[in-house]
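Only a single protein chain was left out; the remaining protein chains are all shown in position.
Chain nomenclature is as follows: A and B, assigned in order of appearance, with residue numbering initiated at 1 for each chain independently.
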Amino acid sequence: ETVLIHGEAGPNRGARADALQWFADQVAERSDGDMRFDIQWGGALFKANAAVQSIADGVADTGSVIAVYYPQEMAGYGIADLPVNNPDAWVGMRATDELMRSSQAIQDDLADKNLVYIGTWTTSQVNIGCKGGAIKSVADISGKKVRGVGAYGKVFGEQGANMVNMSIYDAYQGLDTGLIDCSQGYSYAVAALKQAEVMDSYTILDWGQVGGLGIFMNKDMHDSLTPEQQETLASVGSDMADEFGRLITDANDKAIASMKEQGVEVITLPEEDRAQLVEAGKKFLDEWAETAGSAGLPGDELLEEYKGLIAKYTEQRDAEGYPWEAKSN
Amino acid sequence: MDASTIGMIAFAAVLILLALRVPIAFTLAAVATVATFFIFAFRTGTFMPERAIKATTSMVFSNSFDLIHSYDLSMIPLFVALGHIAYRADITTKIYHAAKVWLTRLPGGVAMASVMGCGGFSAITGSSIACASTMGKICTPEMLRMGYDPRLATASVAAGGTLGSLIPPSVLFIIYGIFTETSISSLFLAGVLPGLLTLAGFVLVIAVWVWRDPAVAPSTDQRYTARERWQAALDSWPAILLFVLIIGGIYGGIFTATEAAAVCVVSATLIGFVQRKLDWAGLWAAVKETCVQTSAIFLIAASAKIFVAFVALTGVAGTIVGFVSDAQMSLVVLMLCIALIYLLLGMFLDPIGIMVLTLPLMIPLVESYDLNLIWFGVVVIKLLEIGLITPPVGLNVFVIANVVGREAPIDKIFAGITRFLSVDFIVLILIMSFPMISLLIPMAAR
């Protein structure tokens, strides 16, 4: 029996934790108990901003990595965080997963860092919740005190928001006291962090995702496994996107319903305003391509490939529906 | 040798080294490092020292660096600096003079005022350590100067600091809420009565202590006229202004608790300069003293963080919780076992570390007994706060010892704390026996 230690910075509750637990259970099941995971939750072994070197150095065998903490080291994976037109969680994950597995440049870059890609999650699409005045158009963003993250946050800033830097955990209290007016978030995280308790409105942007979070493995450990074991990890890792897609879609629907129940006004941003945000995000794609180039990756090529994959899986979803819907029919 | 055996040996090694006067920070870091090396070296069954060195050093670095490289914890050096600057700018002396003048006829009145001040401070900032380090500098020297027994002067501040997490807002409740998917606002409300109950208990401890042994809190027969009293109150305006600034700023949505620390440091400095009580040399000396203190405090906290990561690797927490859940015990025995587990871990580890290690295992167990998670949260937070003042590793006590220096060695502080601990245990039993104490306010708020 091979026991693999997994380091996870988040709690053992919520959709992401359920998917990780599913991953661990599936690996045990499909390997007939030959491989087992010991998951260390809550950053007990290492925090999210130390994940890459901790996995590479063997503090854990596998671990959850958030790309935004490593704009240079994880430049390739950071492609999934870009504010491109990418509103569907399952499509985003399938595109990211295929890119990470098929791109030789990314694989080599990871191997250099003693890492192997295993599987991916996503935050699902970026939305914004507010206390007080709601965001019903792009013009409403101007003058609001907003807690934003990544390139999305920078776009809010360019639309005239007064950006406030604070952790997602502080956002609850920030909204409560009025220190911030709005907090960028994802439906299921808003529910998990109980932010609906302190929000008046929640605006669905139908924009992009922060998708650069997933499971990576120490390469020495990976190389020491048998080909069958490696194959099991790869196939369960790939299937995790489908399972998480099912979980997250369900969790987001429930989160929205619960927000409405708690009296939060749920607003959908009009189509032309949404296009304005996607357009404003474009300059950050060039910025990313530059960073990727300095890390030795073909940035523009990868972007084209990624956009193509998003189109491919969007088409597949429209034609065949989500895989879990097919199963239940 | 398996990981949990290494874990048990390491706990024993910590106890022995601490008893042998090895500094706390060095003990925790050295034991955790060596034990982690052995866990990694023997993981695969064969001895692999090279990979173990890489993994061990990486783990100790990331955990200690991460703790220091923190935005939220910048609150601690800043609040410590506030204590030193306020002390040199005569702000603390003025407020203590006022307390003395007003409470002259109440035996132990100044210690009671300190506990309440501490409760208020830690309630607002939500950090027990920040409270102990600031109030330790502000209250303890003044009480010692008034002739209070060092045990009372230090223990009242160390105990008062533990109120920080029960009375909202509280970082620990937020983390608990996230780990258990319970309502954070309900948790905040649930902590209010138990927090006030603890505060009342602490005041009672002081009253009884001073009543039975009047020498620990000297009272004077000096009478003050109404005019003198109001003058003393008026003279303490800088402290009152700082207090209003913190409360107004945080609850008014102008700044966070971390930012409040910085704003207060700048304000206290300005007040000191305007009143001509503080000059550049005084400011520089205050900040240097701040640095020496906080670096020692953070080294302990960073070592404790390394120790938590090591304990995670051993799987000791899982073994203990698994043992309890396999035993199929009655509810009363279960709660006693849980209390015992948290008290034992609280002897060595910090509150956030304990939560991260135990909650993922503990909550399913608690749910299988169909217990109310809000109430359980209050019980857990109370237990964790007790851990801050229990030997051998009691972070609040170390902080006070560090701040006060040679006048109060830690065994004296621990000796004074036993009385406060006894009240803590009574409150704990009350909270565990009567869930209504916790649930009354959240239910009423629905």
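The working rule: contacts are C-beta pairs under 8 Å (C-beta built on N, C-alpha and C of every residue); 3 or more make two chains touch, one makes a residue touch a chain.
Note that contacts and distances are computed from a predicted model.
Enquirer: Given the options "Acyl dehydratase", "3-oxoacyl-ACP synthase", "NADH-quinone oxidoreductase subunit K" or "TRAP transporter small permease protein", which would UniProt use as the protein name of the unshown chain?
Expert: So the chain that does not appear here would be "TRAP transporter small permease protein", according to UniProt.
Enquirer: Looking beyond the chains shown, say which of B:Thr93, B:Ser128 or B:Thr290 touches the absent one.
Expert: Checking each option in B:Thr93, B:Ser128 or B:Thr290, the one touching the absent chain turns out to be B:Thr290.
Enquirer: Looking at A:Ser102, A:Asn165, A:Thr226 or A:Gln262, which makes contact with the chain not pictured?
Expert: Reading the full complex, the residue touching the unseen chain is A:Asn165.
Enquirer: Of B:Ile6, B:Ala29 or B:Ile417, which one is in contact with the hidden chain?
Expert: B:Ala29
Enquirer: Touching the hidden chain in the complete assembly: which of A:Ala28, A:Val68 or A:Ala280 does that?
Expert: Residue touching the absent chain, from the options given: A:Val68.
Enquirer: Quick one: say which of B:Ile68, B:Val208 or B:Val244 touches the chain that got left out.
Expert: Only one listed residue reaches the unshown chain, and that is B:Ile68.
Enquirer: If you put the missing chain back, which residues of chain B would it touch?
Expert: Residues 17-27, 29-30, 33-34, 56-58, 60-61, 64-65, 68-71, 73-74, 77-78, 81, 254-255, 258-259, 261-263, 265-266, 269, 284-285, 287-296, 298-300, 303, 391-392, 398, 401-402, 405-406, 409-411 of chain B touch the chain absent from view.
Enquirer: Just checking the interface: what residues of chain A touch the absent partner chain?
Expert: Counting only chain A, the missing chain is touched by 53, 68-73, 143, 145, 150, 154, 162-166, 294-295.
Assume only the chains that are shown with their structure count from here on.
Enquirer: List the centre-to-centre spacing of chain A and chain B in whole Å, with centres computed as mean CA coordinates.
Expert: The separation of the two C-alpha centroids amounts to 35 Å.
Enquirer: Which residues of chain B touch chain A in their complex?
Expert: The contact residues of chain B facing chain A are 40, 51, 54-55, 57-59, 62-63, 65-66, 71-72, 169, 174-175, 177-181, 183-185, 250-256, 308-309, 312-313, 315, 353, 355-357, 359-360.
Enquirer: Chain B touches which residues of chain A in the complex?
Expert: Chain A residues touching chain B: 5, 11-14, 38, 40-47, 49-50, 53-54, 57-59, 166-167, 169-170, 172-174, 177-179, 192-194, 197-198, 220.
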